[in-house]
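Right after this comes chain A.
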Amino acid sequence: MDNLQTYLYISAILFSLGLYGVITRRNGIAVLMGVELILNSANINFVAFARFGGMNFSGQVFALFVIIMAAAEAAVALAIIINVFNNLDTVNIDDARELKL
Partner candidate 1 sequence: MDNILSWIIWIPVLGMVAIAFIPREKQDLIKQVAAVTTGIQLLVAIVLWSTFDATNGTFQFMERAEWIPSLGISYILGIDGLSLPMVALNALIIFIGVFVSWNIDRAVKGYFALFLLLDTGIMGVFLSLDFFLFYVFWEVMLLPMYFLIGMWGGPQREYAAIKFFLYTLFGSVLMLIALLALYFACGETFDMQLMIERAPFALDGVVWWGMSAIKVIWVLLFIGFAIKVPVFPFHTWLPLAHVEAPTAISVVLAGILLKLGVYGMLRINYTMLPDAVWWFSGALAFLGMINVIWGAMCALAQKDLKKMVAYSSINHMGYLLLGMAAVIAGGSANGSNLMAAQAGMNGAVFQMFNHGTISAMLFILVGVIYDQAHHRDIEGFGGLASQMPIYTAIVALAFFAGLGLPGLSGFVSEAMCLIGAFPVFRTIVIISTIGILLNAAYFLWAFQRMFFGKLNEKYTKLVDINNRELFTVIPLLVITIFLGIYPRPFLDMIKETMSILIDQVVVVGGIAGIF
Partner candidate 2 sequence: MTGDMLINYALGILFFPLISFIILIFVGKRLPRQGDVVGIGTIILTLILSLAMFGSMLLSHDPGFRHEASFTWIDLGDFEIRLGFLIDNITIIMLLVVSLISTMTHIFSTKYMEGDIRYSRYYAYLGLFTFSMNGIVLANNLVSLYIFWELVGVSSYLLIGHWFEKDSAADASKKAFLTNRVGDIGFFIGLMLVFTALGTFNYAEVFEGVAKGAISGTLLTFAGIGLFMGAVGKSSQFPLHIWLPDAMEGPTPVSALMHAATMVAAGVYLSVRLFPLFTPEALLFIAYTGGFTAIFAATIAITQNDIKKVLAYSTISQLGYMILAVGTGAYVAGFFHLVTHAMFKACLFYGSGSVIHAMHHALHNLKDHDTDPQDMRNMGGFKSKMPITYWTMLVATLAISGVPLFSGFLSKDAILAGTLSFASHHPQHFLLPVFGFSAALITAFYMFRLIFMTFHNQPKLPNVYSDIHESPKPMVFPLILLSSLSVFIFYTLPYFNPLSDHGWFMELIKAKDSMVPGSPSAHDIAEGMHHSHTLTMILSILVASLGILLSWAVYIKNSVSADNWSKRLDLYYNLSLNKYYFDENYNKYLYQPFLRLANRVSYIDWDLYDKYFINGFGHITKWLSSVTGRIDYDGLDQTIVDGLGRSMGKAGSSLKEIQTGRLQNYMLFALFGVIIIIIFQSF
């Protein structure tokens, strides 16, 4: 259990789950949660490579950055979703198609 592979597998599963959530969920909140999963799978990778790759603490530092970024991102994304909800009375992202020309 003490090798890189295991962590990478976990991270890949987590990423896939996140991706699946992002692509398939109609609920904006759920999509956001998928994004969090993806970010965290990346964090696992950073830390795992830092631990097994002999790279001082850069991995950990990046993981911290990502967590902060994720927090910021969640704040902004939730604000958007609230706005969407205010405007469209739904958080279903299929209905938010203003990007289409």
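Criterion applied: all candidates are chains of the complex that A comes from, given by their letters.
Keep in mind that, in the parts below, a residue touches a chain if its C-beta (ideal position, glycine included) is under 8 Å from a C-beta of that chain, and two chains touch if they have at least 3 such contacts; residues count from 1.
In this text, all values refer to a predicted model and were calculated from it rather than measured experimentally.
A.B. asks: With reference to the defined contact criterion, which of 1 or 2 touches chain A in this complex?
C.D. replies: The single touching candidate among 1 or 2 is 2.
A.B. asks: Using the touch definition from the top, list the residues of chain A that touch candidate 2 in their complex.
C.D. replies: Per the stated touch rule, the residues are 19, 22-24, 31, 93-94, 97-101.
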